[in-house]
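What follows is a structure written as structure tokens; I'll ask about it next.
Apart from one protein chain that is not included, each protein chain of the complex appears where it belongs.
Here is subunit A:
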């Protein structure tokens, strides 16, 4: 399936079907992030339930601490 991730078109492998799996595939599951799924913010405990569909728009912002 194909999604828009932070404004870019991305082809997802078949084993990535939820927001949690998406975060995991980018190795940022453990980081503190804010995720927007089709303009709705998803709470952390809902990442696993949030199913991805073809054409979905996802924005992911993760917090960084340096400066």
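The rule is short, and it goes like this: contacts are C-beta pairs under 8 Å (C-beta built on N, C-alpha and C of every residue); 3 or more make two chains touch, one makes a residue touch a chain; residues count from 1.
What we mean here is this: contacts and distances are computed from a predicted model.
Enquirer: Out of "Thiazole biosynthesis adenylyltransferase ThiF", "Putative ABC transport system ATP-binding protein", "AAA family ATPase" or "Protocatechuate 3,4-dioxygenase subunit alpha", which one is the UniProt protein name for the chain not included here?
Expert: Answer from the UniProt record of the missing subunit chain: "Thiazole biosynthesis adenylyltransferase ThiF".
Enquirer: Touching residues of subunit A against the unshown chain: what are they?
Expert: 6-8, 30-32, 34, 36, 41, 59-67
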